[in-house]
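One structure is given below, represented as structure tokens, and several questions about it will come after.
Only one protein chain is missing from this complex, and each of the others stays in its spot.
For chain A:
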Amino acid sequence: MVKRVAKDSVSGDEVDSQSLNENGKRPGDVPATETKKRLRTKSLYRQPTANELNRLQETENLFNSNLFRLQVEEILQEVQVKEKTEKKFQEWFTEFKNHLLSIPEDDTEYDLTEPTLAKKLKVKIPVGDELAKTKCMFRFHKFTDVQIVGSYAIGCSISSKLCINLQITVPADTYTKNDSINYRYHKKRAAYLAFIASHIKTHESVTDINYTCLNGSRTKPVLDVTPSGKLNKYLTVRINLMCENEAYKLHRFSPLRNNLREAWLFGEESADNTEVGPPTPYYNSSVLQDLTASVNQEYLKETLVNRENLKQAVVLLKIWVRQRNLQISGHVISLLVAHLVQTKRINNIMSSYQIVRNVWIALKTSEWDTKGISLYKGENTPSLEEFHQHFPVVFLDKTGYYNICWQMCKGTYNALRRESALAVDMLDNGKINSFLPLFMIPVKPLMQFDQILRFKNFQNLKDSVLAKLPKPAKLNYGVDELALVTDSLHELLAKGLGDRVDLILPMAEADFSWSVKVKPEKARKDSYKEGLSFGFILNPENCLNIVEKGPPANLPEAEQFRAFWGDKSELRRFQDGSITETCVWDADSLADRRGITAQIVDYLMNIKFDVKPSELFHIGSQLESLVSRKQYSAQCEESSVEVLRAFDDLRRDVRQLQQLPLDINAVYGVSPVFSYCEPTPALPRRPLNKPWRRGNASLVKEIIREDGTWVAPEYTPVCKAVIELGHSGKWPGDIQAFRALKAAFNLQIAERLHKQYSLPTQAYPSHIDVLKNGLVFRLQIAHPKEITLLRKETENGVAKFRETDESIQLQCETVLMPRLRGALHGLHQKHPAFGPTACIFKRWLCAHLLSPPHFPPTLAELLVAAVFLHAHPLSPPTQPTAGLLRVLRLVAETDWAREMIVLDFNEDMKREEIMELESQFAAREPQTPKIHIVTAYDGDLPSAWSADAPSTQVLARVRTLAASTLKYFSNALLDDMKDNVLAAFVPSLAGYDVIIHLHSQLVPYTHERVDRPALLKPIGEGESDVIPVIEFHPVEKYLDELRSAYEEFALFFHDSYGGEVIAVLWKPDIAETKEFQLLNANALKPVTTRGEVKYKVNIEALVEDFRILGEGLVKEIVVN
């Protein structure tokens, strides 16, 4: 042990000296041998070296925490490009460059409208037919240099999917003065690219070359080269064409200038052809990008070169952005860092952590959409206002003419800003290891968004949108239609949804790569599918509003409001006396209200772009049908509210009871329904016809139909609550007497409730049943002394207190549960999607036959709570469907052998406590995977709710099921766009040994199954003076008997929400021969093999027992 510690410390110091080097503050050239010698003799108590002290100090000052620092170091090492690769690339590049520079001059002039050039080069020119009408003559001028640019040149590239950018500067002679208009520049550029492609296509250092269009900009292709040899496993090379600065004056492309003539684009031959049209900043930027590239590249180099901490920060930011799948290039990030260096907000003396943090803070508070930033410090360039008029996001480059974010949609910028805010929050949250959610966990659209909008036929949609857009906009975007459609749809959605959404992120699938030998049109038709979807993150406060309040009717804004909303807008008078234009959406239930966003989108798309709702596909409400009782068409949430209301009344009644020996201090609800987590909440029952009664309770009648089947009363659940009595020292010190006294209390409370409020009540030894508003509540007296009595045992005359199974159970039920239930109720109030998500998750678990006790219901609720409390790196979901997906991912992707979850509902736990719990968990034996969730209320029983179940096997099964369900959802929703995904809730019965089929009329909730048609029944109403038959659940009773009798031979699986089958799985050792022992003779039968008597489990008899025990309930038993 000592040896190991010493070794660890050595490596610690090595890291230390290395990092000092990186910081560039002090050369850590302590000879390694000397260090080792010194340390070998010393343990934890050795004298600290200056280096070590420095490092400890630094960690405290410069980094979030030690752990964070170590993790940053690890990840940076991981993404670093390997030296071997670098060397190989350098060799390859030298050869490749030589070859490129040997490209022959060509003095011929080609007419680009003719196919002669393409024929000669034997590669196609990578521009589409849209530009066919542009006429220009092209002549190839040889370039002088090939440069490595981009992140690889600066040294902040990421080794995974490494793409090295090469830049070839096209000589200014290639372009004439007038080439800047009508895509002539682009066409020539493409021809130039084809020249290069043709030159390298047969060279041995290249295995494959493709044209690629980035971000859907069709007019500016680049050349993707796959290097030959082993190198292509690690990287690809991208050749980009730039333009010499001298070619054009930059002010020709300032945002107010027009460079794309209307006549050209719309093909109109009007008389005044020379007239200059509206400004085309988007088109201008596409040229400016090439013109300004070298200036910006130089500037980046100057700022970042040899500044390791800045580079590290850029790498970290790039990882962060890539995990979030944002359309933001590394170039923009580097320039942003450069900008912050320029404004002196960060510098290289800061640690990478501090830089990253400062960048996030700067982003969080930035307003590039209204107050853009600029790297250019001089004057005489177009003002920022000009840019703001034409671009949604403004970030000007070193020249002051080029908007680096010209292609960025406002949604993307908002996402960036939002993610930065979340990142800062995560860093500030000391209770989580913020590193993982920040850099390691990928953010997937299906998890991230509450709702996703997709289009069933994107081409049609594009056409209908384009048909409605004004000309100047079309002119600005030129042939880049996707960008235009994206921006206009985003604008519409953002305006229409307003504060209902926190974020609308457009997600375009627009990168397109094709072989150099194929014409772009053909390739596009064959293999390219353009796609666009919008992700919505809803605002939890506003997204459920039914009413959209507009401006008062007498203001001029009212007219605009009416114009925007069309017929939906109407005048309404509100309670506060205001009369305003208003839109009112249809929604009766909470579930409907969650669908309002989709309703608005459907409506707007229809009136603005004439797109029918059937063309749109919304992901987000597919599982809503599972949060209602099909049979009664009652929504779970509304029913739960009813129960809570009745319970509140009852609670008031109970607390005002008089003539009791002890006061009733408090009444707490413990059933899941009190936190909206019950998929089948109790519904009011209609009074019974002529019930058999004893006291105030009904009895079950034995009714057998003529065909021999039994009839059972409809299952009625009770809602459980615990009662806390006032303090008294007079409770007996004997557990049995204690219980007898409790029974006496039950009698009295029942009697008083009946007398004072004339409620039907029935007392039992352990509880009281009360009927209130047609719902049955079960009250149980809780007293801490009972738990103490159960724990007590005497040893050597000393009373000691030890946990027993019984005491733990009682503590969970009467002490922990009320508090937890309260906390979960609070959680639902804060996040209204919590309850429905828990319902769906429970349904899912049970649908796969993992009903309690295999997977305890409380644990399921806690897992769902974890998704809402620890949503990092996302924000808590507002839709149950998104919630379920996240729970499934939590279950499937967490490494349960190593990770535990701490649920701290109200920030009660200290960081030290959590660390203590974590180290306890890490030290547990054996280290098998196990769900371990500790809540702030667990006290002495950490992870009380997951102590026994699920077993390792069940957990493994849940994980595989969750993973495959997720896969199914992602296929069905994202790819197939199916609305009915309930197939994920139908179990597979394959793999079980015995299937017991039950008579469905005796199975409670059987009408709630997803594969059953709904049979409507009215909800009962009316007062009754007798409690109906409650908690009579034949299937549960049967399962209890089976489990208690045969748990050593088999496992029993069932769906508690109406499952008509019980699936039985024999234990693996069932067929083995056994020893006969007096205490272990159960179910054995003698078998004679080769004259010897052996014993085996009598499986046939067991199966017959299943039939015998389930008489009247079992329909059929199938042995597989």
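The rule we apply is simple: a residue touches a chain if its C-beta (ideal position, glycine included) is under 8 Å from a C-beta of that chain, and two chains touch if they have at least 3 such contacts; residues count from 1.
The rule is short, and it goes like this: contacts and distances are computed from a predicted model.
Going by its UniProt record, the hidden chain of the complex is named "RRM domain-containing protein" among "Ubiquitin-related modifier 1 homolog", "AP complex subunit sigma", "Elongator complex protein 4" or "RRM domain-containing protein".
The residue from A:A558, A:L662, A:A743 or A:A963 that touches the chain not shown here is A:A743. The chain omitted from view is touched by exactly one of A:G128, A:P171 or A:G1112, namely A:G1112. Across A:V547, A:I579 or A:L699, the residue that sits in touch with the chain not pictured is A:L699. Screening A:A763, A:M817 or A:V1061 against the full complex identifies A:A763 as the residue touching the chain left out. Here the missing chain is touched by one residue of A:N61, A:S1044 or A:T1089, and it is A:S1044. Screening A:Y376, A:W710 or A:W1066 against the full complex identifies A:W710 as the residue touching the chain left out. The chain not shown here touches chain A at positions 5, 8-9, 12, 44-45, 48, 53, 56, 65-67, 70-71, 74-75, 77-79, 160-161, 319, 322-323, 436, 439-440, 442, 694-695, 697, 699-700, 702, 710, 712, 732, 734, 736-737, 739-741, 743-744, 747, 750-751, 762-766, 797-801, 895, 897-898, 919, 922, 1002, 1029, 1032, 1034, 1037-1038, 1040-1041, 1044-1045, 1075-1079, 1081-1086, 1093, 1098, 1100-1101, 1103-1105, 1108-1114.
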